[in-house]
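Removed: one protein chain of the complex. Kept in place: all other protein chains.
Lettered A and B in written order, each chain numbered from 1.
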Amino acid sequence: MAITRQILGRLTTLVASLLVASAGIFVALNALPGDATAAILGTNADPAAISQLRAHLGLDRPLWVRYLSWLHGLVTGNLGTSLLSGDPVASLIWPRFGVTLSLVTLGMVLSVVVAMPLGMYAAVHRRRARGFIAATLSQLGMAVPAFVAGIVLVLVFAVYLRWLPAGGYTDLQRDPLEWFRHLILPSVSLALVNGSLLARYVRAAFVEVLTEDWFRTARAIGWRLWPALWRHGVRNAATSLITVLGLQLATVFVGAVVIEQVFAMPGLGSLLLDEVGKRDLVVVQAVVMLMVALVLIVNALVDVGYLALDPRLRGRREMR
Amino acid sequence: MRRVPLIFGLVAVGFVVVAALLALVWTPYDPAVIDPVHRLGGPGWPHVLGTDTFGRDIASRLMAGSRTCLLVGIVAVAFASAFGIPLGMLAGMTHGVVSRVVLRATDLLYAFPAILVAMLLAAAFGGSSLTGTLAIGIATVPVFTRVARAGTLSVMSQDYIWAARGSGISWASIAVRHVWPNIAPLIGVQASVSFGMAILAEASLSYLGLATPPTTPTWGRMLYDAQAQLFNAPLLTLWPAAAIVVAVMGFNVLGDALRDLLDPRLREVS
Partner (left out) sequence: MTGVLEVDDLSVDFGRRRLPAVRGISFSLAPGERLGLIGESGSGKSVTALSIMGLLPENARVRGQLRWRGENLVGRPDAVLSRLRGRDLAMVFQEPMTALDPTMRVGRQVAESYILHRDASSGQVRGTVLEALGRVGIEDPQRIADAYPHQLSGGQRQRALIAMALMNRPSLVICDEPTTALDVTVQATVLRVLNRQLASVQAACLFISHDLAVVAQVCERVAVMWRGRIVETGRIVDILERPRHPYTATLVAAARFDPSEPRAVPADLDAEPGAVPDDLDAEPEGAPPTRPYGGEGR
């Protein structure tokens, strides 16, 4: 069937992208010989010690052999061991994964909550001053770096008002309320910036909805403006907006890296930044691969979801 | 009201550019000179915007910071254009495998935002202004590829291209004589918006300490330092934050306004 073939095609693209991405990450970090040993022994180490360590780490093997063995590890769930501490990389990543995942998920949800009303309002009143103001507001939000938003929110809600903690993190399992309280400011910072960007796309999508013939039909049978937008507009705009959300996932992930820094949260971002500072290449390459893989997989799932769900796409030969 | 965005964009961008050019030859104080006696001074005279933790003049550091961020923006956007535009034109002028490979590669690059690339490069080579700028450039390549491809596709569907091809004119000459002049305005608009995004990325990178060395005055670094004084000197945060917002918004709004000027039909949709 056509739809099965399309889905298989999309999944093939996903696998190819994952392979190319992993090769790119690996080459970027491993093309220079000796860096890993320099990180452990320092730059003035004894040549004999260096070559011994290289043999021990398997760095004397050709690049492609090392890549294949890393790839084999990735597929079988073995992410390697840290160059510096000797800990398995997986044991470094998993405790922090939940922090970043909570932040990214809540940040995405709040982005939509910010963007939908703002973008729809700007679209509905696009010919009036208030629509212009709403559009300008989203321009302003886009120009504020997430970490600046974070700093300002800390200043207001943690320092002056003392309503929320200025940083840190509590596990969901330990105390759901504290978990949420610690996530509010970081995810709002993410959402303000990301939501403003998303609002531009929401506005464009709803300007189109408002000019559609079927939207006029919906109004003509008695829907009031906003209910018609929610009932008919959202389901039509959703297709393009979810694609945009998928593309934004990568940006939100790195936004989370910065935000974790502002709020001193023990997530993947702060792990990554620490290990970049220590130049522990094995950990860096595992964390970056994990983030990129998540982004690619989610985007592929979004596309496959459309093929399966959107009646208009069924039986169409080409996507996009 | 229609002209408001264009004027705002021009004024904001002009302000930043003038500050940066001026900083090449003159700043009120040496931005690096430490003056412990006058540390954390409020706005006034002779330090117009006050002084930071080490008594350095904030206005001077902001001016020096605008120099850095414009330089990073110029190099990053130039890098992204140099690779992105030819790739996008190639994808727009060819069919089949080449075009598909370019498109897939572009999609893939979207999964690598500037900060992620910067961290990869910093881990491999050590963080520097060069790796930071390069990272922003690499992450911006797919944006230019996409715009160039879309523009090329619409040019290639015109009748006169068929006529040109029929009369045996080479691909290279079609690209230079017909495609490029038509997509150049689109590229200009994208360059302005990408410039804003580059400034934003540069601020994040220097805040994280991934790009410029700590001694170079950059807006991101100033924010990092200011965060430590958040309790006793919140104004320290305000200045660099305002500088970033004005600069980024200036370039974004200017890009939008230029797009409206170029194509009034787009005014409604985007």
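Heads up, the rule we're going with is that contacts are C-beta pairs under 8 Å (C-beta built on N, C-alpha and C of every residue); 3 or more make two chains touch, one makes a residue touch a chain.
Here the structure is a predicted model, which means the values were calculated and not measured.
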### Query
Which shown chains does the hidden chain touch?
A
### Summary
The one residue from A:Leu106, A:Leu192 or A:Ala218 touching the chain left out of view is A:Ala218
### Summary
In the full complex, chain A touches the hidden chain through residues 124-125, 127-128, 208, 212-214, 216-225, 232, 235-236, 310-312, 316
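Here, only the chains that are shown with their structure count from here on.
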### Task
Could you tell me the distance, in whole angstrom, between the mean C-alpha positions of chain A and chain B?
21
### Task
Mind listing the chain B positions that touch chain A in their complex?
1, 104-105, 107-108, 110-116, 119-127, 196, 200, 203-204, 207-208, 210, 220, 223, 226-227, 230-231, 234, 237, 241, 244-246, 248-249, 252-253, 256, 268-270
### Message
Using the touch definition from the top, list the residues of chain A that touch chain B in their complex.
### Response
13, 16-17, 20-21, 25, 28-29, 31-32, 35, 126, 129, 132, 139-140, 142-148, 151-152, 154-155, 159, 200, 204, 207-208, 211, 247, 250-251, 253-254, 257-258, 261-262, 272-273, 275-276, 279-281, 284, 288, 291-292, 295-296, 299
